[in-house]
Structure formats: structure tokens, C-alpha cells
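Apart from one protein chain that is not included, each protein chain of the complex appears where it belongs.
Presenting subunit A:
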Amino acid sequence: MERLVSFESHHDHDLNLKATELRLGLPGSDEPEKQTTSSVRSNKRASTEISQESNTNNSSVSDDHEDCAPPSKAQVVGWPPIRSYRKNTLQAKNKNESEVGAGIYVKVSVDGAPYLRKIDLKVYKCYPELLEALENMFKLTIGYNGSDYAPTYQDKDGDWMLVGDVPFHMFITSCKRLRIMKGSEARGLGSCV
């Protein structure tokens, strides 16, 4: 039985994450898919250092699970089955997320987790609130004092900075996405906060 999921992972060892671009074209508007394993677009994920073995923090998948790495997204016509009207509305919404007064939604990735989250930065009033929410969301401690995880963000110019380097209200307007980094890279970004 043919399955349209290919369990490949794509590694991008370059810290330059400009490669993580979002396609805003209508999916499924191209040629229909039959065999997709070879024609699947490579899945660009935010985190560069996804570990091969682990899935989510709390999954208990056995080690010889062949599908360790998260599945890549197959572009299949008419799947998932969302009605055209709703699909068009969602895509228009994702394009226009910078409307005045509307929420500021940014993607949050955590090194080692296969799925991203989205949060509305407007909900938070200060850094401690934001960090607490992130800690609750991902069930880990983010700290500058010895913890393995450090919060970073990508600003309007595409540069990656450590969260906390600018006043909060400036951060809100310039943050484009968040990445919670793990390991030596985190320490490398500096411990001066």
C-alpha cells in the first residue's frame, strides 16, 4: 500500500535560517500527486539541531521505531479536507497578520521538538510573563542561569538575538519568530542577560 508520508528529515547545518521560508501559494493548485515519496518538497524546519532519536519530550516511542524523525509534509491535492472557502480565509488571514490591533502571532520552535507552536505576543505585558508561558507550554526551564535552554528570536532584519536585549515593547514589534535553543549554541550567544 502506498503511503504518502516520507519520514525524511532535512538538516540544515547553516545557522542562517533565511532558508526557512514559508510558501504562501495555494497548495494543491499544482499537479495532483500520485507517488509523492520522491516528489515531496523537502520539509524545512526551524530548528537546525533536531536530534535523531527523540520525538516529543513526553513520548515513549521505542528506540527501534523506524520513523524517529518527524514526518515531512506531503503536498497532496485536497488534503487535509478543508473546504475551499475556509482554506482561502485562512490563507488570507495568515498574510494579513499585521493588522492594527490584531494579535501578533509568531511561531515558536524548540530544539528537539518536532512541532512548532504559535503564540500571540500581544497577550503578554513583560518578559517574565512571556518566559513563564513558554516554560509552561514546552515544559522546560528557560534560564540564563545554567539551564540548557535559551530563548532567542529573529528580528525584522533576519538576525537572531537573545531575548531580553531590548525593551519589551520594542521586542514585540520587531520579533518575527522565536526559537528556544539548546546546548552549546545557546551558551555561545552570550550569558550577559
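Operating definition for what follows: a contact is a pair of C-beta atoms (placed from the backbone, for glycine too) under 8 Å apart; a residue touches a chain by one contact, two chains touch by 3 or more; residues count from 1.
Basically, contacts and distances are computed from a predicted model.
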Identity of the absent chain, which is to be given by its UniProt protein name, from "F-box domain-containing protein", "Aldehyde dehydrogenase domain-containing protein", "Translation initiation factor eIF2B subunit gamma" or "ALA-interacting subunit": "F-box domain-containing protein"
Of A:105, A:127 or A:160, the one touching the omitted chain in the full complex: A:105
Sites on subunit A contacted by the missing partner chain, in the whole complex: 1-5, 20, 22-23, 27-28, 32, 34, 41, 43-46, 55, 59-62, 65, 67, 70-71, 73-74, 76-87, 89-91, 93-94, 99-103, 105, 107, 109, 114-120, 122-123
